[in-house]
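For this depiction, one protein chain was excluded, whereas all remaining protein chains were kept in their positions.
Right, chain A next:
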Amino acid sequence: MIEVNDIHKSFGGSEILKGISTTFEKGKTNLVIGQSGSGKTVFLKTLLGLFTPEKGSISYDGRKYSDLSSDEKSELRAEMGMVFQGSALFDSMTIAENVKFPLRMFTKQSKSEMEDRVNFVLKRVNLDDAHNKLPSEASGGMQKRVAIARAIVNKPKYLFCDEPNSGLDPRTATVIDNLIQEITQEYDITTIINTHDMNSVMEIGEKIVFLKDGLKEWEGSNKNIFKTDNEAVTGFVYSSDLFKRVQKMYLEEDL
């Protein structure tokens, strides 16, 4: 579980996060949504420890980040997995080497143990025939799955995903969404996904935090996002006619 308490973050005098407090539970897919420029990426990078908030605190299963020593912070970071928007795979390594990388860095496993784990994880993301390909030879969807495999190979407690299905076709995007949800439940980890993909919101949004101008505007789940009368949320969610019709159908079904 990750508890966020009143975090503020500024860049060059401009306040990006203006005091966000929320809780992300274990075993659930937590989504952070909002328009471009609402502070989602800064929020995620602050949770990852890449940015230090000027005010407020973040606790990971009771461990307050600001109170940890440098070594403890490194240990905590080894418990995190991250799927970047552009996958961020290491160009000079093959897919298998990319996935093996966290194991080589943080474990004392033997070569065969590492290879078994890499094979298992690549199989889990349906990539058991791509070991020796370079990232540049893989499609966007494959790269995302490799990034997920690399993020989970060291059995993380926290999984962060920054727009994991951006630039993917709808079918592949759904595959990625479902994969992340399955992994979250299977490994019982705390997963936080940054997205503005409404399909993801509807499909896997067990908890949704809506950010606007660096503030938490609304939080709930994909079940009650249809019923909210918050204008900022409805303006974002129902910006397309398709989703207006989906809302109407959903409310009629509910009645």
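Here, contacts are C-beta pairs under 8 Å (C-beta built on N, C-alpha and C of every residue); 3 or more make two chains touch, one makes a residue touch a chain; residues count from 1.
What we mean here is this: contacts and distances are computed from a predicted model.
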UniProt protein name of the chain not shown, from "3-oxoadipate CoA-transferase subunit B", "HTH-type transcriptional repressor YtrA", "ABC transporter permease" or "Anti-sigma-K factor RskA": "ABC transporter permease"
Contact residue for the chain not shown (choose from A:Pro102, A:Gly141, A:Pro164 or A:Gly205): A:Pro102
Sole contact to the chain not displayed, among A:Phe84, A:Tyr187 or A:Tyr250: A:Phe84
Interface with the unshown chain - residue positions in chain A: 45, 48-50, 70, 73-78, 80, 82, 84-86, 88-92, 102, 104-106, 160
